[in-house]
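Other chains dropped; remaining ones untouched in position.
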Amino acid sequence: MGGTLTPAVRALLDCYDGERPGVKASLARILMHGKMRGSGKLVILPVDQGFEHGPARSFASNPAAYDPHYVFELAIEAGLSALAAPIGLLAAGADRYAGEIPLILKANSANSLGTVKDEAITGTARDALELGCSAIGYTIYPGSDRQYDMFEEVRAGAAEAKANGLAVIIWAYPRGGVLNKDGETALDVVAYGTHIAALLGAHIIKVKPPTALIAEPEARTAYDMTGIDYTALRQRIAHVMQAGFDGRRIVIFSGGPAREDAAVLAEVRAIRDGGGHGSIVGRNAFQRPRAEALELLRQICAVHLGENE
Amino acid sequence: MGGTLTPAVRALLDCYDGERPGVKASLARILMHGKMRGSGKLVILPVDQGFEHGPARSFASNPAAYDPHYVFELAIEAGLSALAAPIGLLAAGADRYAGEIPLILKANSANSLGTVKDEAITGTARDALELGCSAIGYTIYPGSDRQYDMFEEVRAGAAEAKANGLAVIIWAYPRGGVLNKDGETALDVVAYGTHIAALLGAHIIKVKPPTALIAEPEARTAYDMTGIDYTALRQRIAHVMQAGFDGRRIVIFSGGPAREDAAVLAEVRAIRDGGGHGSIVGRNAFQRPRAEALELLRQICAVHLGENE
Amino acid sequence: MGGTLTPAVRALLDCYDGERPGVKASLARILMHGKMRGSGKLVILPVDQGFEHGPARSFASNPAAYDPHYVFELAIEAGLSALAAPIGLLAAGADRYAGEIPLILKANSANSLGTVKDEAITGTARDALELGCSAIGYTIYPGSDRQYDMFEEVRAGAAEAKANGLAVIIWAYPRGGVLNKDGETALDVVAYGTHIAALLGAHIIKVKPPTALIAEPEARTAYDMTGIDYTALRQRIAHVMQAGFDGRRIVIFSGGPAREDAAVLAEVRAIRDGGGHGSIVGRNAFQRPRAEALELLRQICAVHLGENE
Amino acid sequence: MGGTLTPAVRALLDCYDGERPGVKASLARILMHGKMRGSGKLVILPVDQGFEHGPARSFASNPAAYDPHYVFELAIEAGLSALAAPIGLLAAGADRYAGEIPLILKANSANSLGTVKDEAITGTARDALELGCSAIGYTIYPGSDRQYDMFEEVRAGAAEAKANGLAVIIWAYPRGGVLNKDGETALDVVAYGTHIAALLGAHIIKVKPPTALIAEPEARTAYDMTGIDYTALRQRIAHVMQAGFDGRRIVIFSGGPAREDAAVLAEVRAIRDGGGHGSIVGRNAFQRPRAEALELLRQICAVHLGENE
């Protein structure tokens, strides 16, 4: 859509002063699109779960979603800010739906068949440009034995992306190393992942909503000293925003496995109240029948926009 | 052969909208060749078993096949869609049989002497172009400890291939990681392999016909929810086609070790009935005496064409 | 600031005879800036602790420091010689504060979530130039199993940096290999790290103040032979300066975790008395309230300048 | 020497139809040189044992051979087809003996001091061209844990060599993986190594004469089915030639450790009778006194030429 930038979007772009104009234009393309247009908030549809968890676990409950065109149309009809997916899926619809929705190339991927905590680079800035994408996205696993190789791959990919006017999104998912399963979503760890992504130069950071757990003993001391209460998710979201350069970086939150509408919306409200920039909703969108998905996405957008749900 | 595309082939090529014209021309060259010409189905002769299992296990039962010219002539005389083989074998006939059959460079290879689950890159897009190939093919082992390196090698090779107008085929053979031997051909795992190949950007995907086993516990839940019956191979093939972007990607099935004609043909009929795009028949072709092989290949083509066998 | 070089600065630059003029100009830019201007000493603010230890452990005690602008302004207002940080943090202020303080791109980083003793390259000379930096910095872990890979990465990065007129700083932190935790700060080990950094071609070397321990048995013999007393920190600092090409390389010392002002200043006096070229003060600066931090930094500068504290 | 190609050589070159003219010219240079000139057979002197086993084990029994000039002169005086050696040895005589004998750069090497089953790349096509070589040679260890890396190095080196008009020789020495020491020279394994080398694109393949052992259980079944007798070495050689694309690739056999003349000649006769293209004779040449070596080499050539020994 584009058009004159709103003050909210201009304020966000000002956080990226010094960045190339082409990158700012790409960010603006996402922020000025669909229902969230101009609000400074964004809601993204990601469809990489077929890679991460397999096709049946992702699409069997709503088989229409096996078809890439379905997910393009879902994102477009719901008026979302962007669609994020691996190269093969984007290539299956990028031509037909060219220009109808901003695209994000998810450029590395893992799967549940293997046991190594790593991802494969499956796309490049060049691929993203050929497919007409506005951004490129990478997952990192801070803590894993391969983390430094992952950071270096992301660094190289991000540098090429920025030099070509693409925005860079990092999915920060700490795991491995000193962390057990619960630790992966601990407050200190989600904040740490957010901060690492920001320090690596991400424009948009995607993390999971944190639990009230503190995983690293040294971090517990730091949190205790402040005396701040992190009982409510809203409070924890606000802390994650601190870790995202005190709000100077766009941080959005994922929705996790499919759940009841009410649970999803309650979480979205906490993200909004904590100052989060938006949501990235995959399984809670494409695993529902189309009409239900559109209605839930409508409500999620409304919450972020502060409208009547 | 070429000529005006049939509606069946045009419909298939439309699934690759946005792809480079040169790649579409390469796909058309395969789809418009031989007995399967214009049907939207294809039957391929692969001869890489000498690398994978050794020469005696591959050719001792029909020693004529030690000669690369024999397999070229077998594929040509049987009117198959293409011949796939490693660089050394193609180089031994590419000049003599130039233009007589589409060629596919099998660009990575493993062998049975080693114990590491990986493959070596043994050819490049440049090699494929020099040999006059229409496509390049790679094996991936989703699940293995080296899988992400394999994906990255395939990504780089496929990108170079596409940029040069070559079609890309992925042989998806899950193994290692959480999988035991039976799990490698489980329904969920074959579907997963198919989906990964599609997400990696393959134009043609080659998998094994799946058994009725479900290997991943989490996947079992997903399949149970749907209540769909996967007792018949035909039904399982249809599910694999779903995992191949709901039919938007060409998926073909391998025949496995040499068996009785009747068993081979029964499997091919199930592939046809489940909506598979064709067969890739190696050992059941070159391990039989020439006349027998030609007759069986004739029958396989007839099944896929829906003709009188 | 710049201007005619003082004799102290000219003497220092003469130690780098043969180096490219662009590099000398970059060194001069740092040495001729702020309160330490022209003294031949320098005080740097590093802000990479958010990467190394996490955001809460770094900033929770003074939440204003979550904002990159805060640390830019702290370094500027305190009149420090330079600000050192990873790419993402520098990018968040390089444009707004362009030209107000020399910048050092900290080009590799690790974190406390993982267990592998290595760092990831997170920035390049090209990045440093784009951000207007005067220098690029790398951490090395002499002793660790990855040390030789780290040295090779630093070598390549440093060569590119020097060829582009950037100064090169090495943070030498021995760990792993034959060393236990105490050994990491032993006198012989800190001196060794300093010497390795000098031999690798660093212009500025950053190490921790050494304890009186000697970690390597063979080194103990060498120290015993000399009969020199290393009881006082001042004496140990002087020895580290020997290891830095007998004073021909700029060696500065870090301050470690936040402590009482008196302890910090006592250590700084020993660094001064031992002939050290300055301090790099992170946590003792940004973890204090702004006014306290400015006052402590003022005192540190005064000590190094030999002024009334 | 060169000159009009004989029918035997032309027939061999025709097996490489489609290959670049420069490569054919290089093959012809070897096949049209020395005593074996025009026969379609070849006898090569390899001198890389100093690298593989050490200098004393290689040359102590005939110290004259420590001097690279000695081995150049031995190969020239014996009228052999070519001399193969690592870069350092070739460089010590390539200028002085320029044009007197075709040279083969042995481009990777291992030694007996280490325990890792791998080789180092020690030369390139560029080196071979500078030294005036006609071919480049690589060892592969099918079965070893590093085999796929080796194949990839050979692929890259061979592609560069062919593009520059050099012939490519592969020394195929299976080891490691599922093989024990005896298995390395088993009939099925030597045939397998030969076939892999052919599939990798080698123009000339060098293997050891196989024993009557069958190492892989699955291969035993295949051999049993055929009912063919492999008691005589001649029969085993003939089978290896099958594995070499049924005679379409030049396959030569090594002589192994120094032995009695009679034993050497008996083996050479079996190689000739089995259809082998020649011999590569190192230790049985340079470990004998010069006159004895020349006489044995004369007899070996005579056997391959079918002349009166």
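Per-chain residue numbering starts at 1, and chain names A, B, C and D are given in the order in which the chains are listed.
Convention: a residue touches a chain if its C-beta (ideal position, glycine included) is under 8 Å from a C-beta of that chain, and two chains touch if they have at least 3 such contacts.
Being a predicted model, the structure only gives us computed values, none of them experimental.
Trainee: Of the identical chains, 4 are shown. What's the total across the complete complex as given in this file?
Mentor: Across the complete structure, the repeated chain appears 5 times.
The criterion applied here is as follows: only the chains that are shown with their structure count from here on.
Trainee: What are the chains that subunit C and subunit D both touch?
Mentor: none
Trainee: Quick check: how many Å separate the C-alpha centres of subunit A and subunit C?
Mentor: 36
Trainee: Nearest whole angstrom, what separates the Cα centre of subunit B from the Cα centre of subunit C?
Mentor: About 58 Å separates the centre of subunit B from that of subunit C.
Trainee: Where in subunit C do residues touch two or more other chains at once?
Mentor: None at all.
Trainee: Make each chain a node and each touching pair an edge, then name the shape: line, ring, star, complete, other.
Mentor: Shape of the chain contacts: a line, open at both ends.
Trainee: Every touching chain pair, please?
Mentor: A-B, A-C, B-D
Trainee: Touching residues of subunit C toward subunit A in the complex: what are they?
Mentor: Subunit C reaches subunit A through residues 48, 50-51, 53-57, 59-61, 63, 66-69, 86-89, 91-92, 94-96, 98, 109-116, 118-124, 126-127, 131.
Trainee: Under the touch definition given earlier, write down the residues of subunit B that touch subunit A in their complex.
Mentor: Checking each residue of subunit B against subunit A gives 15, 17-19, 142-145, 147-152, 155, 159, 174, 176-179, 188-189, 191-192, 194-202, 216, 218-219, 221-223, 225-226, 239, 242-243, 245-246, 248-249.
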